[in-house]
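A single protein chain has been removed from this complex, and every other one stays in its place.
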Amino acid sequence: MAHPYMPSSAEKDKATMIAATGIVDIEELFEQIPPDHYAKRPINLPPGLRSEVAVHRHLTDLLRKNRSCAENLNFLGAGYWQHYVPAVCDEIAGRSEFLTSVWGTPSSDHGRNQAWFEFASQLGALVDLEFVGLPVYSWGAAAAFGLRMATRITGRSTVLVAGPADPERLGVIRTYCAGEDGEDAISVSVIPVDPATGRADVHAISQQLSPDVAAVYVETPNYLGQIETGLAELARLARANGSETVVGVDPISLGVLVPPARLGADIVVGTTQPLGIHLNAGGGVGGFIATRDEERYASQYPTLQVSICDTLTPGERAFGMTLFHQSSYGSREQGNDWTGNSVYLWTVVNAVYMALLGPAGFRELGDTILAGSHYAAEKLSRIPGVTVLWPDGFFKEFVLRFDDGYSVADINAALLAKNIFGGKDLTADFPELGNSALYCVTEMHAAADIDTLAAALTEVLA
Amino acid sequence: MAHPYMPSSAEKDKATMIAATGIVDIEELFEQIPPDHYAKRPINLPPGLRSEVAVHRHLTDLLRKNRSCAENLNFLGAGYWQHYVPAVCDEIAGRSEFLTSVWGTPSSDHGRNQAWFEFASQLGALVDLEFVGLPVYSWGAAAAFGLRMATRITGRSTVLVAGPADPERLGVIRTYCAGEDGEDAISVSVIPVDPATGRADVHAISQQLSPDVAAVYVETPNYLGQIETGLAELARLARANGSETVVGVDPISLGVLVPPARLGADIVVGTTQPLGIHLNAGGGVGGFIATRDEERYASQYPTLQVSICDTLTPGERAFGMTLFHQSSYGSREQGNDWTGNSVYLWTVVNAVYMALLGPAGFRELGDTILAGSHYAAEKLSRIPGVTVLWPDGFFKEFVLRFDDGYSVADINAALLAKNIFGGKDLTADFPELGNSALYCVTEMHAAADIDTLAAALTEVLA
Amino acid sequence: MIKEFHAARWSEPLIMEMGGPGRRGFVPPEPIADPGRDLVPDGLRRSIAPDLPEVSEPEVLRHYLHLSQQVMGMVGISLFGTCTMKYNPRVSQQLARQDFLAQIHPHQDDATVQGLLEIVHRFDLMLREMSGMDRFIFQPGGGAAAAHTHAMVTRSYFAARGELGTRREIVTSAQAHPCNPATAAAAGFEVITVPLGDDGLPSLDALRSVVSERTAALMINNPDDMGLYNPQIKQWVDAVHEVGGLCFYDHANFNGVMGRIRARELGFDACMFMLHKTFGVAKGGGGPAVGAYGCSAELEPHLPGPLVDLDDGVYRRRENPGGVGRVREYLGNLTEVVKAYAWLVAMGSDGVREAADISVLANNYMETRLMAIPGVSKSYPGMTKHRMEMTRYSLGDYTAETGLTAADVQNRMTDFGVDAFWMSHEPWIIPEPFTPEAGEAWSVEELDYWIDVLAHVLDEGRRDPELVRTAPHHQVVAKIDGSSLDDPNRWATTWAAYRRKNNLGSDGA
Partner (left out) sequence: MIKEFHAARWSEPLIMEMGGPGRRGFVPPEPIADPGRDLVPDGLRRSIAPDLPEVSEPEVLRHYLHLSQQVMGMVGISLFGTCTMKYNPRVSQQLARQDFLAQIHPHQDDATVQGLLEIVHRFDLMLREMSGMDRFIFQPGGGAAAAHTHAMVTRSYFAARGELGTRREIVTSAQAHPCNPATAAAAGFEVITVPLGDDGLPSLDALRSVVSERTAALMINNPDDMGLYNPQIKQWVDAVHEVGGLCFYDHANFNGVMGRIRARELGFDACMFMLHKTFGVAKGGGGPAVGAYGCSAELEPHLPGPLVDLDDGVYRRRENPGGVGRVREYLGNLTEVVKAYAWLVAMGSDGVREAADISVLANNYMETRLMAIPGVSKSYPGMTKHRMEMTRYSLGDYTAETGLTAADVQNRMTDFGVDAFWMSHEPWIIPEPFTPEAGEAWSVEELDYWIDVLAHVLDEGRRDPELVRTAPHHQVVAKIDGSSLDDPNRWATTWAAYRRKNNLGSDGA
């Protein structure tokens, strides 16, 4: 029986092609493969389920075992956040044309290229920078590529990473910098967070600003939710040292926070996940890289970029790739790092998201998050045994320390039993913070949700 | 603050229009409305939720209270069935162009008109008839319109409805025939099902075939699942009496069952719901009407119809409305009954569904349903206290009688506690069948599901 | 500025011409057991397979994707009058797709559909508040079906009073939507149509001259499609009530008066709202639609069942004995009810009021600009008061000048991404009519573009009438030749009929 995915699995079609090709048996076509290359035994997988009913049933039976943030109350964030995804974002993400888009010509891909240009333009407006590449795999990748750009620009090979660092992201940065263990590596030095403030330790960083430092990497709001107050100072020190300042930012904060470029950042990177992408079990990551529109930076991008350009029709605008030759497609190992398939569909969605929000949407969303997260911190701080480590100057996330004897793991297990996903356990990654967890509050949380959490925590800790 | 759904709710846009219109205050524009027509008090509804986050939350909070046939095991059918909806059907139903399609020109609506023509053509192939109207509101409406067509064709005013009749559908038929209670009514006479066979009582119907009978209406498979064996005989008798034979059919059965037209049906009607439409809490109903392509019938359709036609470009085909003038749009009260917005989006989906299944799909689906429902009937019949009323010759549905003292309501309540939706309770509508329920088994049911039901029923009845 | 436009053109074959033997688009699950021939009674098993195409899944998908791109819908600009084309929020489309709505069987126990019934009930209450009626139902599957429901409720009401034998007439006006007279007639009533007076409105005197103890009901819409609001509508209602008739308010043109009037306060006994128009539900090319039908407490006993009630915190469906029974199976197109509810929650009383304001403002804005275009005139120009959410215009002068009709102009407008305007329902009182409805969901730029395109096309037609007469040129297909449509030897509503009439083989060749 023919398979629904394969028109030519119908016998007649196969026969047509076999006859036209002048063969008798399809096996003839594999004559290039030497006999001793053949698999020793056939692939032992179950036969295909030609029926979509069966496939659907099998998958839903499995996936129904999951418990999601939709029907549970979620306070997990930690570099990856549950924001509301407007229905229009999903609508556009689901359009077959975008979904199946390949790499056609500038004319046949025009709509997608325009959406990409609109992504870069709007993201540029958010970060207040004029040169933006197409997205890379993740925030971690963007940070790492940004740091690699800095090493090429400066010809130096050490990068300083300001704590608090997301272990996931830091892992990626280390890997991309080839670790610290071998030849030709970029050396990555992490300066621990200042536990008094939850912020980057500007003094300690400044101490490490040696002539070999290509870049300082700092994030704001940082991994623990704090808005970095020392950014301008750090950038000034770095510049004086001939180092680049690479700043990682959550773009959703940029309706209420000054863009890092205004504080001296040279290379701004960050995540695109909050801009209309679902949690997707972590499969919504995406990273951006943005700089001033200067050749010094532009010539070091490892990404592809779309630029607006003319067409043969006077007055008509279209889009083409700029600086393609410096990519790995254009120059193989001579190119800047490498590029390839990444998260381009999300880029279209990001463009939709930013267009929907506009300046007022970003400002209001920022305010809503500020208000909600501070409301929560304040409310939770009143629970006996709960301390908010740094109750001021944070955005969306804050650290709770529990001093009543229960471990964070125990607390989260008890909350889970009440259909609450408690905050990210920090005890392994930040032992210096004690028995702490990182709580995240976004526009998804109504006051009642926070009250529910407060009541549950009170009960659990009682 | 502007509302996201209304671009001109931005103050500037309103001001632009106000200025251009030469007014000072929008209120001026309502000068036609006399003061004493104004509402006595403002409309007292909550202020609008401009935030989609809030709307989404409110709706999901409500809808989550429902329990669906997706996460429960459902055996309800009774004229409305849980069939599998291929993902491609949903994909096409969700396309913004189809979703928002209006009534444009034959050129700008071309794609939709073609889909409609493909619906009619494929449905015609299933029922083996060449004239098919665009869909009406529901099966009940289609049956009623079919009967009204018959009264116009024959100039007679009584219609005979063969039992077993779906109370929902029968209610619609009675209403459309204007009940039996007044002037100018079409008289609807229901001939009860033969309780020995679960089928139409051909003898009793033939007794009522008076010269006033415009039509006999019979369904196959009938409401209780039985495939009607007396259809050819009934059609012969009706024709001899100068009456039309109107047959209602579940189109999903037509891969394995002879189309009623081959047995003498003149007007074939039925439901479009099984052809790719979700249950939608009953909001997936839709009806079709099909006949031979003869003016006798064509001139009596109350529907709109698309016909293939030429364009100004030689060799190009397009679509236009045929016999538009005889609709209520064309002739107001002189038209045939009436038409209007109906379920046209589903028509596109029906076309997709039939195209996906093709001849083999319909045959196999029919066989799967036959096998599954008979397997279930046989399996359940072995449970003490359970009798399958008519264990042969049914399609998809069968009647169980429970003789162990528990009412159907009790049994269904007990099944519900086990996440099973038991069969439709027949005790109120068909008291002559005893303590019975109508069970439905489709391609959605795996053997394990039926075994689950059998085990649950055994337990409940023990 | 007129933009270059071209519709997608795929030169798509019919699905029946596609595919090949043995290809599969969908494979059902295998039978649980052997589906032996004996499961079907003798002689009733189909032996000749239906003549359906055999097409693989990707081909089917692509085919319908092509067709979808070949529909303009509201992806272009459509100011289709009398249909209140609105924005259809995608959030409720998304909700309606989910199992908690899509996978509900209508026969499920009430206990399992409390959320849904709550929405139905809440929405009923909201519409009561907007109309002053005492109960709404959502069973009618469109506006015409709601009108028909009224005709049936009217029957039931007079039958209960023993007056059905004498209450034989339903009165309407020449400008009422055709569904009013048509459903009245289908319900067995005689239809009396009040003509329009010189001012474009049917007169109170004309009404008085036709009502009598034979009058069962008045069925009318107001404002009408020309944007005229009948200032004597209260007196109309009184006149009908005086003779014992019922009054039904076809509230399809509700958009401009939302928040300003209540049907019940004007005296109407019943009304209908079109959820697929005024309440933000997508049109879908003609449904799934809902004609929400509301009525007074006096008529409530005559409503079709089931009704939804809240008792002791529990929502229940109940029959309505003595009522019409059913006008459609089950509770109605509840997916669309949920969408309309979501829309109304999002709009609120402030939002609907503002939508009414904007739609009337936008119409008058358009009128100002349209009346400045040579060749465009307005219906009943003597009626100088501002129109409501629509204005009916005429291209009669332009036709006289150029020979080009409103239909020609409309076809050419589609070459610029602007879909058909509404012209007029029967009867056509105004020559070469057209009736755009601006609504509240289009931006000023889009309205301006619409107007610019019209002006551009009228201009083109003066310079090059053939260009416009043979339009469209940038559309999916050329203008149709409709000569075959009413010819029994040539019409074909199915591919089988087409092939037979044109002696074509099964592949269409």
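For the reader, a short list of remarks on this structure follows.
Going in written order, the chains are labelled A, B and C, and every chain counts its residues from 1.
Following the convention adopted for this analysis, a residue touches a chain if its C-beta (ideal position, glycine included) is under 8 Å from a C-beta of that chain, and two chains touch if they have at least 3 such contacts.
Fair warning: this is a prediction, and the values are worked out from it, not measured in the lab.
Looking at the complex as a whole, the chain kept out of the display touches A, B, C. Only one of A:97, A:432 or A:459 touches the chain withheld from this view, namely A:97. Listed by residue number, the positions of chain C touching the unshown chain are 3-11, 19-20, 23, 56-59, 61-62, 65-66, 69, 74-75, 87, 89-90, 98, 417, 441-444, 474.
Residue-level contact of chain B with the missing chain is found at 1-7, 10-13, 50-54, 86-88, 90-91, 96.
Methods note: only the chains that are shown with their structure count from here on.
Comparing the CA-atom centres of all chains against that of chain C, the greatest distance is found for A. Mean C-alpha positions place chain A and chain C at a centre distance of 45 Å. Note: centroid distance chain A to chain B, computed from Cα atoms, is 47 Å. Among the residues of chain A, those in touch with two or more other chains are 4, 52-53, 86-87, 91, 96. Among the residues of chain C, those in touch with two or more other chains are 19, 23-30, 54-55, 57, 61, 65, 89, 91, 93.
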